[in-house]
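Only one protein chain is missing; all other protein chains are in place.
The first chain written gets the first letter, and so on, giving A and B; residue counts start at 1 in each chain.
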Amino acid sequence: MVTQVLPAEMRGALVRRRRKTLLGPVDLTLAGTGFTMVLGPNGAGKTTLLKALHGLERLSSGEVSWAVPDTQARLRQAYVFQSPIMLRRTVRANLEYPLQLVGVPKTERSGPIENWATKIGLKDALDRPAPRLSGGEKQKLALARALIRDPEILFLDEPCANLDGRSTREIEVLLQSAYRAGTRIVMATHDLGQARRLATDVLFLFDGKIHECGAAPECFDAPTTQEFKTFLEGGILE
Amino acid sequence: MSDIWTGLVAAFWLIVTGDADLVEITLRSLQVSLTALVIASAIALPFGTWLAIRRFRYRRTAIAVLNAFMGLPPVVVGLIVYMLLSRSGPFGVFGLLFTPTAMIIAQVIIVTPLIASITHQAMRELWAEYHDLLISLNTTPRQRIWTLIIDGRRALLTATLAGFGRAIGEVGAIMIVGGNIDHATRVLTTAIALETSKGDFALALGLGFILIALALGVNILIHTLSRTEREGRW
Partner (left out) sequence: MIRLIGALAASLFLTAAVQADTFKMAVTTSFNNSGLSDVLIPVIQEDTGIEVQLLIVGTGQALRLGEAGDVDAILVHSKTAEEAFVADGYGTHRREIMYNDFVFIGPAADPAGIADASSAAGALSQISSAKTPFVSRGDDSGTHKKEVSLWRSASLDPEGFADWYNAVGAGMGASLNTAAGLGAYIMSDRASWLNFENKADLALLYSGDPILFNQYTYIPLNPERHSHVKHGLAQKLEMWLISQTAQELIDGYQINGETLFTFNATE
């Protein structure tokens, strides 16, 4: 896939709510390829960073700019939430929804829908109501729904936080294959093992600011900041 | 107490003999109230949903005003519509006064705020649930309203049925703008009012029981058609 929206740049991004600084100031460049893991303890601002990049969070100051105009950029992104948001419809209808939004003709929808349903192992569950799936199934569905429009960049906010081992593995497999197909991935996690398995580069966030960034696995082996070192050792940061 | 029994008996005979007048006013009641309901819903459902998703400066005031309008006294609405439609009024030329159309207009005004208010409340919750997803998928406001209405249709059904209840039992406004003219604008509620004023309580009560049965019937029918209580449905 040819990447048009990247590289993306975040300059001086600041998010403040009720006098509290949730994020920033942050300067960041997202290159055209990569599987970036955003690491950090709870409350570090990982969710805020991802939402700010995607446009779900309003910046108090600073800006995010893409290689193409914002309106185009928004169409080529996707986001997976920590708690999957299911439409109160069938599995099929959930997968169909993003295609419907951009006007994909009805006849051209069933192909991608069946394709992705098979990939996530829900081919036989297409007519089941989505809200009644298990946690793992919901998250896989959310992921398939995010990928069905073939986005150039995919944001994920701790998607496996509430899932069991098997679901986690299945999701990681899907992510790896999406990455290999050319999707840029930016994923928050507090699971170090997962980070080590998947990352090509790492962003370590603490207290709303980027403390360390670099290519994996070098970053893991040689942390440069004390906070990151503590984090890697499993210590508590406050 | 015996009046209630006589009322039930009166209702029974009216139905069993297929009283022509009864059939006529019942059909007219349904015609007026259902038409008003359809029009009111067409306005209120999108508006209530829009209000739930749109943020603007005087939003809280708008919602308070909308909720207040739910309590509009129907007879006052009737008076105002009468003055508007009267020959001496601005819209007199259309000759709509004392027709079922005037009754429909009055009922639309009464019922729309009710449906909009309940819709708004239900859609707010659904919007809170869908908010991040719909924004992430880059939906237009129109797409958002449509998605919420479709996925929230069960709550919206409650809203419209509440509106129907209000309309079918309403008498103050349609009395004034309809005139309760025999064979033209007389409906169940205005007929009940007339019989009551004449002192014929038994007949009034009989008509009242029929009205209640009608409202029940419509509600049951709607619920059956939309299979709301089927096991496993949300």
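Keep this in mind: a residue touches a chain if its C-beta (ideal position, glycine included) is under 8 Å from a C-beta of that chain, and two chains touch if they have at least 3 such contacts.
Computed from a predicted structure; not experimentally measured.
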Chains in view that touch the one left out, judged over the entire complex: B
Selected from B:W50, B:F98, B:Y130 or B:F164 as touching the chain missing from the view: B:F98
Contact residue for the chain not shown (choose from B:A128, B:A184 or B:L216): B:A184
Subunit B residues that touch the omitted chain in the full complex: 31, 34-35, 38, 86-89, 92, 94-101, 104, 179-184, 194, 196-202
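Heads up, the rule we're going with is that only the chains that are shown with their structure count from here on.
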Whole-Å separation of chain centres (CA-atom averages), subunit A against subunit B: 47
Complex contact set, residues of subunit B against subunit A: 129-130, 132-133, 135-139, 143, 147, 151, 232, 234
Subunit B partner contacts - residues on subunit A that touch it in the complex: 54-56, 74-75, 77-79, 81, 85, 87-89, 97-98, 101, 129, 131-132
